[in-house]
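What follows is a single structure, and I will ask about it in a moment.
Left out: one protein chain. Kept in place: all the others.
The block that comes next holds chain A.
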């Protein structure tokens, strides 16, 4: 009997309260998704190249899980409270009929656990499906065919999901059961909205709005203009001020709205307008704290989603091989490597084989302090660069106050160039013309054909912050002027060298084995003459043949070639490393952040939805009265839809403003980089749609549920027929 009642009640809860059940399912699914990250195709793939970083990321997951557990606990608590409130009358009746409280609570726990099992089954199913979908989409989207998809079900994820979910569900029910234990039957039977109604004075509310606005504006200002100062602290301060401001603003706004509604006499009898506003006011003004919290959650959610999405934007760079030429770079003894690469086994994988020679320039000697004396004199170039600086920096230079150099995208180009040359030009790297010519040939560019007294200033496109390293306007201008006036910008060991403008700059190796900012590309005999033999190194670069790529894609042959090189025992690096590392940043930067963002949004929406339905349930009688006064069903539904819209719109409107400011602040602080990415627009639209979609689904669900209540209402008044 007892068991039957539990099952029947649980079934009824399921049927009557889809939102409650959906909340539980969402909680379960979110746990599973974060816990099964390890089994995502992309993560499995990246583990091969970036295992350290991936392990660090995975080690972070328990924290994310704990945080999600913490957040969802409150959601579950809220959902259960709503569910119990809905049935408080029923409980009152049980008690009135002599059921013992202990038994009632036991029954509640049993019912809760029964529903939890259903929620777990559905949630795990949905979670596994979503995780699979995400895994597949990401693999397809970022994998470019290398990341193979495999169906996976993470057992540990399931176990921890079950444990975590049951734990929070149990604690929540226990807390609520305990509360129920101390409630009097009278309270249960008369579950009504707080009868506290007050007009509130206009001045007080305007004051609240004023305080709220001021605090928000300060927070916005901090976020926009003071972000980089004492970073962490300012961010924290802006956050706190923003939260408090939001609370004040919403508190004042909710009440003021009601007052405004009652003030405009002319419109006061336009349909259920006054009623609608009063309901809205009650929902907002009396629950301003939770409405504010949802608004804050939505703000965070918008910022997080924008941040996560911007990481995805940088995917573009991952694929962009504009500057990267070689698929492989092999180190080791020059002849042995050459032999291997020309062997029958390796040859099919090798095209555009290029020996890159590199070494430091010899020194002229040492001065008294043991400092190197350079062969290079670039004082003329330096002068020109200083002249090209904006006034502020130029004055700094001319007064000799400049202390050190930073190379950053915020600097003017000329300053960055000065920095690089000051550091590099004393003992510059040298690269023979022939090495670079072969590279240019591989990408169908003209060879250099340098004159004996001509050189190229090589600038590494991967490390320099400039947009286009082969065409820096300041430098081009200086080179051009010099060519016209036949002036020497630079001499090496007393010999004047002309600097060749507009040479395409490409990556020298497959990934990062050579991390240099700049080098001098010189004619081969000059190289032989000037290079310091002690620093001389060689690298063998090659590409996967075009034909093989067309047949099998880039990644398969690369994998095979990697295996062969490893087997031969040579050190090497490949474009896969480059790709993997960049992909890792994108995945790590976007996955957890988007997850959190969406979680926040769902929590905010659920809280709003449950709160609205609670109010609706507690004030059901009002709708009865309305219908007795002649209100049509459609009229009441229209009012309800309006109420739902307003209830959702208020927190999100504020959140959109705060969120926009937040994003703007992050862009200014260069946390988020948007540049002129062609994906920017579609990506923003896509995520805006996701946010709006989640929002509308909840709004619609609430509307439907509430309208259903209205339908039931009519049925009750016509009892018997």
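The rule we apply is simple: contacts are C-beta pairs under 8 Å (C-beta built on N, C-alpha and C of every residue); 3 or more make two chains touch, one makes a residue touch a chain; residues count from 1.
To be clear about the criterion, contacts and distances are computed from a predicted model.
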item: "Cytochrome c oxidase polypeptide I", "Iron-chelate-transporting ATPase", "ABC transporter ATP-binding protein" or "L-lactate dehydrogenase complex protein LldG" - which is the UniProt name of the missing chain; value: "ABC transporter ATP-binding protein"
item: Residue in contact with the excluded chain [from A:272, A:554, A:588 or A:710]; value: A:272
item: Omitted-chain contact residue, chosen from A:324, A:426, A:635 or A:684; value: A:635
item: Touch list for chain A against the chain that is not drawn; value: 193, 195-199, 262, 265-275, 278-279, 281-282, 619, 621-622, 624-633, 635, 714, 717-721
